[in-house]
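Just one protein chain is left out here, and the rest sit where they should.
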Amino acid sequence: MKKQPSSLRLYIALTLLLIVLPGSAIKVYCGQQGVQAIITQAGRSVSAAPAADAAGGLPANLVQVHATHNGQPFWTETRKDKVRRFKCSQCHDNSTVTAENAAAVAHGDMVLEHGGAQKPLTCFTCHKEDQRDFFETQKGVVIDMDHVDELCGQCHFRQKRDWIGGAHGKRVGNWAGRRVVANCTACHDPHSPLFKKRWPATYALPLDKP
Amino acid sequence: MKPLHTPPAATPPKTCADARRRYGRRDFLKSAVQAAALCGAAAVTGCDPGQIQSGQIGLQWQEYFKKNYRLMTPLEKEATVRRLEQLAKLQRGIDIQIGTTEPVKEVLFGYAFNLTRCEGFMECVQACVRENNLDRASKTQYIRIFEMEPGQMSPESGNGQYFHEVPVDNHFYMGIQCFHCQNAPCVKACPTKATWMEPDGIVVVDYDWCIGCRYCMAACPYWGRRFNFNEPHVPEEEITRKQHYLGNRLRTRGMMEKCTFCIQRSRDGKLPACVAACPTGARIFGNLLDPDSEIRFVLKHKKVFRLKEDLGTDPKFWFFID
Partner (left out) sequence: MKKSMLREIYDFIKHGFILNLTGGLTYQLYLCGLVALMMIGAYAYSVQLRLGLAATNMSNIVSWGFYISNFTFLVGVAAAAVMLILPAYIFKDKDLHRVVIIGEGVAVGALVMCITFVFVDLGRPFKAWHLTPGIGILNWPSSLLSWDIIVLNGYLALNLLVPAYILFCQFNGRQPDPKKYRPFVFLSIFWAFAIHMVTAFLYEGLPARAFWNNPMMGPRFLASAFAAGPALITTVLVVVHAHTSFKIPVNTFNKLRLIIVISAIVNLIMLFSEIFKEFYFPTHHSLSATYLFFGLKGHDALVPWIWSAIACNVTGTLVLAFNPGGNKPLVLFPACILLFVGIWIEKGMGLIVPGLVPSPLGEVVSYAPSLVELGVTAGVFGVGIFVITVLVRPALVIEEKSHAAA
């Protein structure tokens, strides 16, 4: 019976240990930084992934966009070299059209579904009537075909703002190094810009075991 | 049975302690169990005994005793990579390159998903399967796309198994994959430290160190992990040859795997396969530490949310609505 106090002390010590151990463990885990804190504390990053451009994956013909994001320049793919029959002025040279059904032969595959039923667009809403190699905004600014964002952006200014920042559209090739983004017409058919319905590329198997 | 590994010393060690001192613990273990385990090596490496060639078994033997990737010296990393490449050549007759690219400094990867833009085409899933050499036999997919009814924001109420023309009117699509949590429950759970977060924020698995207990799977609140129950199969012509040790290299059965933000691509500056494949630009990937990056623009100018934020996992994957 005399032994009781010493074992009591042992119990107290063990109990204290049981409290202190998890306590310190919790302290360690709670000390971790969250992503938000890391982002706020981050300074201007120094040349992330320096070899990114060397790794390749960038398209060949690039053109610098006139707009900048945070003062940083960025590039898009050129457009003119991807239009099959550019220059347009080869045919649209203000001479009299002699061929039969010329419009149907040249652009018969084109469906113009842009602007909705209330405000349907016509060819010359965007194309400059007297200078077919260029576009023209509603305000009469002439725009090069490689800078299509400036044309689209006159109405779709919100998308344009997001596109400059990077929330709309997509980057091409690399996340690091030189910033190259797809231009508007790389994803959207300018004449009917909405994405068409189609079947998905693949499917997920049922998760049940057969 | 003739041991493959000949001890460097001329005289045999007298005691266990002696042997341990002389060869180091790992080598000691190696020679101690060598003879017994050699017969079992076929079972260990999961290889058909009929196919075993000389040389191959030696490589598999060395592979069996290698360390956790994080403890390897650069030389050891190179050695194991060379062994794996040789094994791929011997077993499948293909040439692969396995990289061990280190994380880039000043980079923390983040990902954003535009709920307004995703149309459910599942091009990302397809690209991911191809890029990451996912098992075609069980049709493993890292990415899941849920078709969601309006008025709800939890994938639990969505349909993850649709197969019809998309997008369906009045529905939106939500992509779920590993969110690379900054406070990842899976990392905490792993009993062998076979999974961890790299300095650039990617949560990776050392496939060869994983013992297959699946505790991380139970710990993941996003169902971000996949287990190889069967022997994975990838048609030879579809194997992505450019691989990373922690990324898309070929797995065998019994190991855990997961999305690695395509570590073999992203560490080279490239976009992950899902981002590159997305036809609608719904997927945004970049460096969270770079104030000019797209991901930072999204975080700053869009109203974003993360899934199950109440769990405190701190995912580096944000959803947003245009």
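Annotations
Letters A and B mark the chains in the order given here, with residues in each chain numbered from 1 onward.
One rule holds in what follows: contacts are C-beta pairs under 8 Å (C-beta built on N, C-alpha and C of every residue); 3 or more make two chains touch, one makes a residue touch a chain.
It should be emphasised that the depicted structure is a prediction, and the values quoted were computed from it without experimental measurement.
For the options B:R83, B:R144 or B:K316, the residue in contact with the chain missing from this view is B:R144.
For the options B:M217, B:I239 or B:V304, the residue in contact with the chain missing from this view is B:M217. The omitted chain makes contact with just one of the residues B:N228, B:N248, B:Q264 or B:T280: B:N228. Which of B:K89, B:R136 or B:K193 touches the hidden chain is settled by the complete complex: it is B:K193.
Listed here are the chain A residues that touch the chain not shown: 14, 25, 207-209. Residues of chain B in contact with the chain left out of this view: 25-26, 29, 40, 43-44, 46, 64, 68, 71, 144, 146, 154-158, 160, 176, 185, 188-194, 208-215, 217-223, 225-231, 253-256, 311-313.
We adopt the following convention: only the chains that are shown with their structure count from here on.
Each chain gets one centre point, the mean of its Cα atoms, and the points for chain A and chain B are 26 Å apart. Those residues of chain A whose C-beta lies close enough to touch chain B in the complex are 32-35, 38-39, 42, 44-46, 48-49, 51-53, 55, 57, 69-70, 72, 162, 165-171, 173-177, 182, 187, 195, 197-206. On chain B, the positions that touch chain A within their shared complex are 104-108, 110, 112, 114, 117, 119-123, 125-126, 129, 138-139, 141, 144-145, 160-167, 182-183, 266-271, 275-276, 278-281, 283-299, 301-302, 314, 316, 320, 322.
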